[in-house]
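Everything on this sheet refers to the single structure shown next.
All protein chains of the complex are present and in place, except for one that has been dropped.
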Amino acid sequence: MTEALLQVEGLRTHFHTFSGTVRAVDGVSFAVGRGEIMGLVGESGGGKSVVGFSLLGLIDPPGRIEGGTIRFDGEDLTAAGEARMRRIRGREIAMVFQDPMTSLNPLHTVGRQMDEVLRLHTDLDAAARRARSVEMLESVGISRAAERLSAYPHQFSGGMRQRVVIAIALLASPRLIVADEPTTALDVTIQSQILKLMRRQIRERGASMILITHDLAVVAEMADHITVLYCGKVVERGPADTVLRRPAHPYTRGLIDSIPNPALRKERLNQIPGMVPDIRNLPVGCNFRDRCPRATALCAEVEPALQDRGSGQWAACHHPLDAAP
Amino acid sequence: MLGYTLKRLLQMIVVLGAVSVIVFLMMSFTGDPVFMVVPIDATEAEIAQARRILGLDRSMPEQYAIFLKGMLQGDFGRSYVFREPALDLILERLPATLEIVVVAMLMSAVVAIPLGVYAGANPGRTESRAIMTGSLVGISLPSFWVGMMLIFLFAVKWNVFPSSGRGDTVEVMGTRWSIFTADGWHHIILPSLTLSLGTMAILLRITRAGMMEVTRQDYMKFARAKGVSRRGVLYGHGLRNALIPVVTIFGLQLGDLIAFATITETIFAWPGLGKLLIDSIYRADRPVIVVYLMLVATIFVVINFLVDILYTWIDPRIRVK
Partner (left out) sequence: MTAAFLSSEFVHNYRRNPSAIAGSAILVIFAVIVTLGPWLVWQDPYDIASLNLLDSYKPPMWLPGGDAAYPLGTDGQGRDLLAAIFYGTRVSVMIGLTAMAFSCLLGTAAGILAGYYGGVIDSVLMRIADVQLSFPSMLIALFLMSAFGTGVDKVLIALTAVGWVVYARTVRGQTLSEIEKEYVQAARVAGLSDTKIILRHILPNVTTPLIVVATVQVGTFILIEASLSFLGVGVPITQPSLGLLIKNGFDVLFSGLWWTSVFPGLFIMALVFGINLFGDFLRDELNPRLK
């Protein structure tokens, strides 16, 4: 097996605030293979977005990457300087944000915001950059693309704006796209269009994608691999089929049970009881134990480590679901 | 767009009409100007005669009608003191005031905007805190006192800048200007600096607030994710968004500067509108005060109008509405 495109090992990103250190990402490891879509799943506040921003080196104070490595095509990005990172952002790794209403600059035309990427990352002349932008807008399904270049973001609908954002992300042909909840802010009917568009574009270009979402249904539709985060830690990861069909961690099970999707749902729609604990004050032992139906005294004392469950599936649980309780 | 412009123009005329009524009423309470024109030993008959010539014996609405009619024809009457048309007096002094106001505006913009951007972009830093404390001191300073201190230090003590007057002027386009001579610049520095401090502080605070607001926006982070440098994002994407509120304040401040020029001109004996106004107030020179007020009102209304137009140019979201 060739080396993965992205190999994250023991990533720790912490925020040092007045009321204590927030360990938003605490020892996260995962890999994304070439041409693969990896779903990064968890509840809001679980540190998913922070992982995304850490990859791009966009963690602003009071946040800081405290440890771990991010190997992108063999290069450790945690050791890369700002100048190097600027050449990676947009060109090697691009990002799609959650809310298309706010991720475009309201005062610049769409064309200018696209052109900016090409100016930064290619040697094309103005005419070639324009042609490239038009072509890209067309490929994400925006008609009359040449005219639309001189339009401002507010002249587009939400779904159209997200297409523009995706077009911008794809412009410099990056090898990895980090999509942070790319469809959460959109209408349900548009969500699947956008997802399909993203998958097609990724596959056609042979790029890889990290799809950050709280919605397992989205992941089920898109991802090859899944990494489940809880309180800044990986609780389960593995091939999408395996994890969705045979989750080992009770948290993953809970997430699957709360999907309102007949194909995946068991008998009834469940919610995970309780709330995500205060991330500044995490309990000793397993972070999930207060919400877990299988928790025992052991869970309160010892933090479970990720263990190989076979066929590429790993879970961090003392009492995984396929074992005897 | 055309409809909007027409609507705004109509509003301008209404406001100016209201201002003319207010100015007229205020003037009617400002003492009796007849004593300004008659000799001290004038007889009752002479006073009554003067009153009639000035139109002061008529009813208020009649006086207002005459006032308005004259004004529309550009006739504001003659100054009681200088015996010259009041409008000419004002227009003659206008360039001097415009000079210090414009220079002060530029000074404050040049200092305030970069500092405000810096403080807004790096809110936690010691330098930013120092900038903000400095701006608060700037707001808390009486501008006339600052002017005096500058005179004391630079004119009396060190003798590097003159303490009063306009210096050499040259005639450009029919009026005399100081800003085109070296000596004029030498004279203009201190008054403009004095005048600029308050505006500088306010502009700085607005710029910082705008910048802080903008740095929180998603499009800033998205631009960085595209590979734009931190500086590039701040100035290429943030600044223009942050400056939208600054444009409004800029317009309002221009008005304030004209008002505060009265004080600055008094301190530095700068022969502009403000000095003329204060002198006219002391001497109850009603026509001059009226022209001043109407002129300032017009300048204000026009500035507000221009700011609105400028807005639509800066912010495409408004253009469509």
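Labels for the chains are A and B, by order of writing; each one numbers its residues from 1.
Going forward, a contact is a pair of C-beta atoms (placed from the backbone, for glycine too) under 8 Å apart; a residue touches a chain by one contact, two chains touch by 3 or more.
Quick caveat, the model's predicted, so the values are computed rather than measured.
**Q** For the chain omitted from this view, which of the shown chains does it touch?
**A** Even though it is not drawn, that chain still touches B.
**Q** Pick from B:M71, B:L203, B:I249 or B:A297: which residue touches the chain that isn't shown?
**A** Of all options in B:M71, B:L203, B:I249 or B:A297, contact with the hidden chain holds for B:A297.
**Q** Could you tell me which of B:V15, B:L68, B:L91 or B:I179 touches the chain that is not displayed?
**A** Candidates B:V15, B:L68, B:L91 or B:I179; residue touching the omitted chain: B:V15.
**Q** Thinking of the whole complex, not just what is shown, which of B:I139, B:V160 or B:L306 touches the missing chain?
**A** B:I139
**Q** What does the interface between chain B and the hidden chain look like in terms of residue numbers?
**A** Residues of chain B in contact with the hidden chain: 15, 18-19, 22, 26, 29-31, 133, 136-137, 139-145, 148-149, 151-152, 156-157, 163, 209, 255-256, 258-260, 262-263, 266-267, 278, 281-282, 289, 293, 296-297, 300-301, 304.
In this text, only the chains that are shown with their structure count from here on.
**Q** Mind checking the centre-to-centre distance between chain A and chain B? Centres are C-alpha means, answer in whole Å.
**A** Taking the mean C-alpha position of each chain, the two centres sit 54 Å apart.
**Q** Using the touch rule from the top, collect the residues of chain A that touch chain B in their complex.
**A** Checking each residue of chain A against chain B gives 53, 56, 58, 61, 82, 86-91, 94-95, 97, 99, 102-108, 116-117, 120-121, 152, 154-155, 165, 168, 172.
**Q** What does chain B use to touch chain A in their complex?
**A** Residues in contact with chain A: 124, 217-219, 221-230, 236-237, 240-241, 314-317, 320.
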